[in-house]
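Okay, here's the structure, questions in a sec.
Only one protein chain is missing; all other protein chains are in place.
To keep things simple, chains are lettered A, B and C as they appear, and every chain counts its residues starting from 1.
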Amino acid sequence: MFAAPMIAILVSMAMLLVRAVKGPTVFDRILSVNSFGTKTVLLIAVLGFLTGRPAFLDLALVYALMNFISTIAVLKFTRFGSLAGKRLRPTEPQAADS
Amino acid sequence: MPGALDILSWACLLAGSFFALVSSLAMLRLPDFYSRVHGASISDTMGAGLILLGLVFQAGLSLVTVKLGLVLMFLVITGPTSSHTLAKAAYRLGLDPQLRSKEENASSQN
Amino acid sequence: MVLLAFLVAITWAIIQLRDLFAAVMLTGIFSLISACLFMVMDAVDVAFTEAAVGAGISTILMLRTLALTEGRSDPRYNRLELGPLAVVVAIGAVLIYGTFDMPRFGDPNAPIHTHMVPRFLEQSSEIGIPNIVTSILGSYRGYDTFGETTVVFTAAIGVFLLLSDLRRGRRVDDALRDDIILRIGAKAPIPFIMVFALYVQFHGDYGPGGGFQAGVIFAAAIVLYTLVFGLAKAEKIFRRRRLELLVAGGVLLYGAVGVVSMLFGGNFLDYNVLAHDPVHGQHYGILLIELGVGITVAAVMVSLFFLFARRQQV
Partner (left out) sequence: MKAAFNLLVALFGMWLLWSGHYTPLLVSIGLVSCLGVVLLCQRMGIVDREALPLDLTWRTLRYIPWLALEVVKSNLDLARRVLSPRMPISPQLIELQATQKTDLGLVTLANSITLTPSTVTIEATSDGRLVVHALASDIAEDLLKGEMDRRVTRVEGSVAGTMENTA
């Protein structure tokens, strides 16, 4: 019975994968990766119950955590690095406070 | 024997799966980045919430429930934070949202 | 199976993509999927490490590296090179041929199940540590793990030597303090992440986890802090000298446990002698060496991140 959510999550992962590959902007990709991470958390939680080892939840939390931190890191990078403007019209990041 | 709790749990899990699917579909269908953020946030809230809630019903009252709750809490705190930061970064770097004014909208709906 | 298909698809996409940034993002997904695979195969500890290292830190470090390069791969290097391709295909074929000889996954008659596993399981219960992986790594194969920690240590020293003598450039205040949502949203979880890291550190005996993972998670908390509050502030709190001391200190702690157990009359890294009861001795010993591993890994990760971050500012 746990199969239903698992399949749903896998299918939606596949759809996210398509979005991540297609882009078109870097932000779309970051969003897909972030969303993919959330799906992974859910998948692991469900899988943990499927195999009867709820200790897997530690793992799910680590994923949630790493997902958050790497998203922030990536964003910081797009803001200060020079790469983000590749497909966008790059404008100067505004000064410290607007 | 499937008790009421079991049924509730499965209802939650199935509904959560449904929303997870809708979320990904939204990611594919919606036209621009900003609207896709909305799509992603479906799965962050409803998808994750319902699936984890379903698992809570499975687990019964134990430490596992607490852990599930904490995972959900973490997702709820960090989810909006990262999607906001993402939207903001895009906005500041000059990615223009695809907007439709009210008039156009009205005419396209007619 | 589905996951494997994902892996293939994503690898193909990574190769095809010109935009290195996108490639890095896809690598992130790649490691998420492979961690799921480890989960499916019940290798929780491996998945844990993959989660912490692959999905988190390595993406960040790769991005930092990307900041130093041009951001696009040169199409000239993307021609199909027949020579290397042939070599890779040949090696792959040999490896696949090798797997034919290997017992099927989960086959109870496999040599590893008939010889090694019972021994490990027996040993593990004798040691009294529920998580078999930890007991094998920490006790039965204590030397190996010591070696691995030393490898981390040496690698870190290598990177330090390569990167640390940079010219000091202008300092940019890269704090995101003005971003109130991020500030508050990140401030709240940091202490909890740290405690969670320590939990992973000390519960390695019971659940998946241990020094490597805990070190990475703890480092991640500090990375998050650095991202939000700026490198300058973070470096003031986590000073370089102290980090370097910690890098060495972790390895030394591991070694010291070994030496102390020798002083008590046992072999190197034989924890049985650390307490009156061998089970307790094992317990304390593993706890301590895991702590050593954790300290080293965390300090190395943070130093590496600082080095890359500083380099980007130059």
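Heads up, the rule we're going with is that a residue touches a chain if its C-beta (ideal position, glycine included) is under 8 Å from a C-beta of that chain, and two chains touch if they have at least 3 such contacts.
Computed from a prediction, not measured in an experiment: that's the story for all the values here.
When the omitted chain is restored, the residue from B:12, B:26 or B:93 that touches it is B:26. Panel shows chain C; residues 180-181, 183-185, 187-188, 190-192, 194-196, 198-199, 202-203, 206, 225, 229, 233, 237, 283 of it touch the chain omitted from the view. Taking the complete complex into account, residues 19, 22, 25-26, 29-32, 34-35, 37-39, 41-42, 44-46, 63, 66-67, 70, 76-77, 79-81, 83-84, 87-88, 91, 97-102, 104-105, 109 of chain B touch the chain not shown.
Throughout what follows, only the chains that are shown with their structure count from here on.
Between B-C and A-B, more C-beta contact pairs join the chains of A-B. Chain A and chain C have Cα centroids lying 20 Å from one another. Work out the mean CA point of chain B and of chain C, and you get 30 Å between them.
The set of chain A residues that touch two or more partner chains comprises 13, 30, 32, 58, 61, 65, 67-68, 72. Counting partners per residue, chain B has 74, 78, 81, 85 as the residues that reach two or more other chains. Chain C makes touch with chain B in their complex at residues 179, 181-182, 185-186, 188-189. Remark: chain B residues 10, 13-14, 16-18, 20-21, 23-25, 27-28, 33, 36-37, 40, 43-44, 47-48, 51-52, 54-55, 58-59, 64, 67-68, 70-71, 74-75, 78-79, 81-83, 85-86, 89-90, 92-95 touch chain A in the complex.
Residue ranges on chain C touching chain A, taken from their complex, read 2-3, 6, 9-10, 13, 17, 19, 21-22, 25-26, 28-29, 32, 35-36, 39-40, 42, 44, 47-48, 51-52, 55-57, 59-60, 63-64, 66-67, 71, 172-174, 176, 178, 182, 186, 189, 193, 196, 200, 207-209, 213, 217, 220, 223-224, 227-228, 312.
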